[in-house]
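Below: the structure, in structure tokens.
Missing here is one protein chain; the remaining ones are kept as they sit in the complex.
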Amino acid sequence: MEAANPEYAEAVRAVVLSMPAAKHLGFTFGRIGPGEVEIVQPRRPELTEHNGFFQGSILGALADFAGGSAAGTLLPAGWVNMTIDYTVKILAPAKGEQVIARGRVVKAGRTTTVAAADLYAVDGGEESLVVTALVTMRNLKV
Amino acid sequence: MEAANPEYAEAVRAVVLSMPAAKHLGFTFGRIGPGEVEIVQPRRPELTEHNGFFQGSILGALADFAGGSAAGTLLPAGWVNMTIDYTVKILAPAKGEQVIARGRVVKAGRTTTVAAADLYAVDGGEESLVVTALVTMRNLKV
Amino acid sequence: MEAANPEYAEAVRAVVLSMPAAKHLGFTFGRIGPGEVEIVQPRRPELTEHNGFFQGSILGALADFAGGSAAGTLLPAGWVNMTIDYTVKILAPAKGEQVIARGRVVKAGRTTTVAAADLYAVDGGEESLVVTALVTMRNLKV
Partner (left out) sequence: MEAANPEYAEAVRAVVLSMPAAKHLGFTFGRIGPGEVEIVQPRRPELTEHNGFFQGSILGALADFAGGSAAGTLLPAGWVNMTIDYTVKILAPAKGEQVIARGRVVKAGRTTTVAAADLYAVDGGEESLVVTALVTMRNLKV
């Protein structure tokens, strides 16, 4: 895939990480390429269930941010996107010290982009798949 | 619908509100009946997007909690549930001072329950529909 | 809800029933109102599973047609819609002589409309809920 905006990585990082809800989660970006991003979310107590695992809707939030950010890497400068639809399948309990969310664009359109996200819990350094998700974004010129 | 556990309202309130991720969001329950609940989420800055609206994945979290809690009202004592799947459709920007999430059971099964959730943003006291969602829960005897 | 096209019922019936895939299923419309439709699908052997129940993806097709048709009732004359996304939850085996699919608009937008569909199997004259679904349609001026 090819990025329309040469500054796509900085643009995505800036727009996502300045969002209060994202700041609150406290994730960072790993690798960012055209059409794909990696989000790294450390475990913090307020993101967990009773048993200390990552809570389901936090996983959904990470899937949404990863898919939406991947979609964002392909936007022209001056465009933003917003989620209109996401489906999250929780495959296993998300036990571990962090979750890595990998988003990738499935199909980029002018006004709508579909992305997928897979989330891996990292427990003792070992990754296991815990969520798969699909996200649809609306693209808007600001 | 009929509740198997006469203490269903207390049970759901206790299990949901003691979850760290729910505590962090800071919502309260409104009406709780057999197969339906109302969740009231005040706006706080860390739940918002750049423009001050509720952020999309926070809406997804509220849908998940509302659907899951509605499903929880029908569980026998000593059972819990966990989300295995949710689909969130964001219909409009969630502008306002609070969001009310109304969850209701669509079909209760022994091991799986499907619920729906509709979210309303309350802006200047006026409600408007902003999200519709479907949630599937797995039911487990603890 | 209010229909923009006074001939909405005729328009929806005409555009849907002239579609080869719909003709093949062989359903008819029941009640059609602004933002809601009823589709009646008699059982035929080629729509079933091994056990003679309606097959799952046939139910998905009926949900898609019911949601999309409901959305279509609100389109201005000269517009059409097409499904871009649907989520189908199969709640129970669809046993019976027919399935009634009831579609209703959840939120009508200019370029995108979200609808819901609930399907009821009719067995010995008695209805039971077998599917709930959400459908997103793209609206296009032709």
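For reference, chains read A, B and C in written order, and residue numbers begin at 1 within each chain.
Going forward, a contact is a pair of C-beta atoms (placed from the backbone, for glycine too) under 8 Å apart; a residue touches a chain by one contact, two chains touch by 3 or more.
Keep in mind that what you see is a predicted model, and the values were worked out from it rather than measured.
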Margin query: Applying the definition given at the start, please give the residues of chain A touching the unseen chain.
Written below: 87, 89, 91-92, 106-107, 109, 114, 116, 129, 132, 134, 136
Margin query: For chain B, which positions touch the chain that isn't shown here?
Written below: 84-85, 87, 111-112, 136
Next item on the list: Pick out the residues on chain C that sit against the missing chain.
Entry: 15, 18-24, 45-50, 55-58, 60-61, 64-65, 82-90
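The rule is simple: only the chains that are shown with their structure count from here on.
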Note to self: So chain B and chain C are the same sequence; what rotation in degrees superposes their CA atoms, nearest 5?
What the structure shows: 180
Next item on the list: Over half of interface residue numbers shared between chain A and chain C means same, under half means different, so which is it?
Entry: same
Next item on the list: Take the average of all CA coordinates in chain B, do the same for chain C, and state the distance between these two points in whole angstrom.
Entry: 28
Check: Between chain A and chain C, what's the gap in Å when you average each chain's C-alpha atoms?
Finding: 33
Checklist line | Residues of chain C touching at least two other chains | finding: 87, 136
